[in-house]
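The structure appears right after this line, and notes come after that.
Excluded from the complex is one protein chain; the other protein chains are retained at their positions.
Up next, subunit A:
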């Protein structure tokens, strides 16, 4: 049995004629929190979508818990205890906050439910005040909290957050980071796409830098510190 929860092996992903990912490979150990960094348009979101099967890589393989999942449709991958908070947060305009949480709630594939409706509201007390509001009536920060809460209610083993704090006010960001820390304590493996290198460095166990569809750096926080200058240059606009 491998202790990697996820292995991405040389994936090439294309949108029509444009070649986005050029053989991306990395592995993530169980229970680790991993950052994926890179400038806009470098292939971070495409990497996540390739892992989830939302886009289909032309070649390469994705192994989840040691098994190839390339043939599975997205919903089946999710049923194997993956949760995804997409960029844009994926709110439903016609569902209330409460309904967002209710419709997503389920035990994981082993029949466990670490996260419950009550627990999510405890972690995100702001949502408690907005239960009857529609998803799209919330502020950006509240939407992100709802999107994370909804993802947690599926009781995932692997949580994938795209643009975790983009466009949010500093105080809200801090709240989101605090929650991600709490999630980390529960042992859920997490992939976070974000640009805030300072927070990521203290929060994450492993860091991946993607430049032009290739992994240019993959290491722990210590290695990140040693290569900080290079990484910051790669992230600078």
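Worth pointing out:
We take it that contacts are C-beta pairs under 8 Å (C-beta built on N, C-alpha and C of every residue); 3 or more make two chains touch, one makes a residue touch a chain; residues count from 1.
One rule holds in what follows: contacts and distances are computed from a predicted model.
Between the listed names "4Fe-4S dicluster domain-containing protein", "Binding-protein-dependent transport systems inner membrane component", "Acriflavin resistance protein" or "ABC transporter permease", the UniProt record for the complex's undisplayed chain reads "ABC transporter permease". Contact with the undisplayed chain is limited, among A:18, A:94 or A:202, to A:94. The residue touching the chain not shown here, chosen from A:27, A:54, A:113 or A:223, is A:54. In the complete complex, the hidden chain is touched by one of A:102, A:132 or A:186, namely A:102.
Contact with the undisplayed chain is limited, among A:26, A:64, A:84 or A:177, to A:84. Where subunit A meets the omitted chain, the residues involved are 52, 54, 73-76, 78-79, 83-84, 86, 90-95, 99, 102-104, 106, 150, 154.
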